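My questions will all concern the structure given below.
With one protein chain removed, the remaining protein chains of the complex are shown where they sit.
Right, subunit A next:
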């Protein structure tokens, strides 16, 4: 069993947890993910590592309740446990494994969309600890969905917050901010975009136009996370890759996003049913406000 030491609702629909998982905490690197399973009947849910404390032996996850399983997770409190918590999975971000001197020469822009702020954080923090200040754009639909702003401010070079509805920070989608920053005279050698697939797709279209190489962190449907099932396969250039072992980070300009988004929606109706069953069978107290698991 893997004990939850902290459970906090960061925003109306975003939850952060510190989970005790000594082996993962010892071995993990920014860019990697874990797979977590609630109980005997639970499914295996992949979540990116949002932070870790090697001394305490804890790993931080941040997630958005969108389906039956993540809603169940959102109801857990400090002191509760997950049955399984396995990792670290996937390859570390190349920024942390490439030659540091080379990385230092680059101007890097991170683009975080919604809950994607969480996986961006450990990378920016790692770079900061190694003397590199990266610029970060954090975007969300509206003010109440902006998370981890203070934490990010401490480790980012410049932090640009934006909301789609203009309720906070700059106004407009992250893609607009990328264009604005470049128009304002900023130059970037590398962009790392993490968030919903649709957001990563449009970031890539933008950065391609601007000639900025871009890394994305793909989140397809997964089962084992070790290369055994192939559920997570993606088309990258003209090759088929397994996101769990070859990724999750890839050259965003080579990803076939349309295929990836279709694959991600594979269980939509079925999962919608599972969510309904879960919500009807249980008093729903996630406080999420919108129960359209089928969004």
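Please note the rule applied: a contact is a pair of C-beta atoms (placed from the backbone, for glycine too) under 8 Å apart; a residue touches a chain by one contact, two chains touch by 3 or more; residues count from 1.
One rule holds in what follows: contacts and distances are computed from a predicted model.
Undergrad: Missing chain, UniProt name, options "NAD(P) transhydrogenase subunit beta", "Dye decolorizing peroxidase", "NADPH-dependent glutamate synthase" or "Ribose transport system permease protein": which is it?
TA: "NADPH-dependent glutamate synthase"
Undergrad: Out of A:5, A:66 or A:231, point to the residue that touches the absent chain in the complete complex.
TA: A:231
Undergrad: Please identify, in ascending order, the residues of subunit A that touch the omitted chain?
TA: With respect to the unshown chain, the touching residues of subunit A are 23-24, 26-27, 37, 41-44, 68-69, 83-89, 223-224, 226-231, 233-235, 240, 245, 259, 262-263, 265-267, 270-271, 274.
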